[in-house]
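The structure under discussion appears below in the form of structure tokens.
With one protein chain withheld, the remaining protein chains of the complex are depicted in position.
Naming follows writing order (A and B), and every chain is counted from residue 1.
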Amino acid sequence: MDVALGLAHRQVTVLFKNPSLFIPPMLFPLMNFMAFAGGLSRLRHVPGFDFHGGYTAFQFVFVLLQSAAFGGVFAGFGIARDFERGFARRLLVSAPQRSGIIAGYAIAALVRWAMIAVVLTGVALVARMKIGGNGVDLFGLYGLAIIFNQVGLLWAAGVAMRFRSVQAGPLMQTPVFMALFLAPVYVPLDLLRGWIHAVARLNPLTFILEAGRGFIQGEPTQVALAFGLALALFVVFAVWARTGLRAAENAG
Amino acid sequence: MSRSDEGIEAIGLRRQFKDVEAVAGIDLRVLPGEIYGFLGPNGAGKSTTVHMLTTLLPPSGGRATVAGFDVAKQGAQVRAAIGAALQEAALDPFLTGAEHLRLQASLHGIRGDERKRLIGQLLDRVGLASAGNRKVRTYSGGMKRRLDLALALIHDPSILFLDEPTTGLDPQSRTALWDEVGRLAREEGVTVFLTTQYLEEADVLAHRVGIIDHGRIVAEGTPGQLKAQIGKPTVEVVPESPDELERLRELLRRFGAETAARPGAFAVQLEGHGALPEVVRALDTENLRAAQINLHEPSLDDVFLAKTGRTLEGAEEE
Partner (left out) sequence: MTQQIWLIARRSVVRTFRQPGTWIPPLTFPLMLMAVNSNGLRAATHLPGFPTDSFLAFFLPFSFLQGALFASGIAGVDLARDIDTGFLNRLALTPVRGSALLIGQIGGAVGLGALQACVYLAVGLIAGVHIETGVAGAFLILLLAVLIATGWGTLGLWLALRTGSGEGVQSQFPLLFFATFISSMNLPRNLIEVTWFRDVATINPVSYMIEGLRSLVISGWDTQALLLGFGFTLALIAVSLGLAGRQLKVRMART
């Protein structure tokens, strides 16, 4: 725990001393939110668009989850940089409990994302997003996002620890990007056609996204499945990250 | 043999960057065919001076001519007459050595067979004939420096600027570069303006040395002249038997004034280099056996110390 908290403190300090590190993970979700909610709102008039919470809320859920996932991925970039600069090696030598290292990065990723989530939520409220859900629903929505953030971090951490270079950045980002965009981003699942419908049906993120949208409009749906999938992803990628750490240890 | 009638001249050359006066009024003259060493610590103004003389930076004041052309008003003519290998190797990692030379030659208006011949010749001369078709990112530091030199020479300039050309090179590469620079001046009459922070480099290569500190020239002359201004050589002798130390003292005092020495040794300052053989002869005549004889020459660092109150190494730590 000491290792985790110590490392998390360091990461958060670095973040506060370099505000520019906030900008990319903040900017992209905001841009997407504005572009999608602003530019595509007419899609709610497509026959069969079965979401009553307004298009802003519809897109907010996607963007929130996207920011959570990429918040984790950007933290993974930081891990790769730490390896390149030798800091991670020092950590490996000095940390009594090495799994605390992953926990430390995870806490820092969560803190960073929490700040982004506050900004995003603020912008959405200013844009008059309708919230149909109650406190429990919102707790569920943000709870899903938190797990998602950690999943993103664990995936990126596993990659970072295996490659130990920022050149692995695209490898961290691209699968997450694809997984997100192969879900019902612009319209509900039932309005997708063709191969993308088939893929989205099998994509675990679809269930998480739809559950999130259910929460925000106050009509929770597939909650157990969504949380089950999210936690399953968490476990899978925790193993991925832990084995990545072992690979880094063995590399010396 | 001089290839150009004109060398380099600067009068009151200045360069100001906002609050910092990087070059505070430099007067210098480099004769055609001469190797001029410009020595000083980091931040002294060496590279800024080179940038002005090579027209990359307009001077804030004063004037300078290179190959007879004014650096501020006749930039294009200056550039046609000079070659420069600046502090960074300035190479494109994705081009081959030959491609670099081809581009450089073409931009200087060299075409066709002449260009091809020159490229082959230069790659050969700098020892890169077998690496010419490899991308520069596969080159070692020494190879990059050699290519840099070849690029500076492709258009047969009469004046060559080398800005810290051997920084970061291993001793072998450094010596090879020195040999080539010496040959250029000696056999082809190229005027060389060489900046360096290595005393040995200035000592070995340069006909004359200018020492710069805080943007001003603090000393100028041949290495020998500068060192002679500062001091005389010192000889330190350690007798084979400690009992002989007193006799040694009496003998050595004949050759010069006593000076600081290690415990168990005795040192005097000689009048000149010619005195050393006499010292050795005297030791032999008096049957005084020496375990060690050390001759210490004043160095350019001693010159720098005398002129600025600190050593070149000390200056870098500021």
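In the analysis below, a residue touches a chain if its C-beta (ideal position, glycine included) is under 8 Å from a C-beta of that chain, and two chains touch if they have at least 3 such contacts.
This structure is a prediction, so every number in the text was calculated from the model and none was measured.
Enquirer: Could you tell which one of A:V12, A:M34, A:L138 or A:V223 touches the chain left off the display?
Expert: Considering the complete complex, A:M34 is the one touching the chain left out.
Enquirer: Touching the left-out chain: which of A:P19, A:P47 or A:G86?
Expert: For the chain that is not drawn, the touching residue is A:P47.
Enquirer: Considering the whole complex, which of B:Q104, B:T195, B:T234 or B:S299 touches the chain not shown?
Expert: Of all options in B:Q104, B:T195, B:T234 or B:S299, contact with the hidden chain holds for B:Q104.
Enquirer: Using the touch definition from the top, which of B:K73, B:R254 or B:R281 touches the missing chain?
Expert: That would be B:K73, which touches the missing chain.
Enquirer: Tell me where the left-out chain touches chain A, residue by residue.
Expert: That gives, for chain A, the contact residues 20, 23-24, 27-28, 31-32, 34-43, 45-49, 170, 178, 181-182, 184-187, 191-197.
Enquirer: What is the set of chain B residues that contact the non-displayed chain in the whole complex?
Expert: Against the missing chain, chain B presents residues 54-58, 71-73, 75-76, 78-80, 82, 84, 86-92, 94-95, 99, 103-104, 106-109, 135, 151.
We take it that only the chains that are shown with their structure count from here on.
Enquirer: Which integer distance in Å separates the CA centroid of chain A from that of chain B?
Expert: The computed centroid separation for chain A versus chain B comes out at 58 Å.
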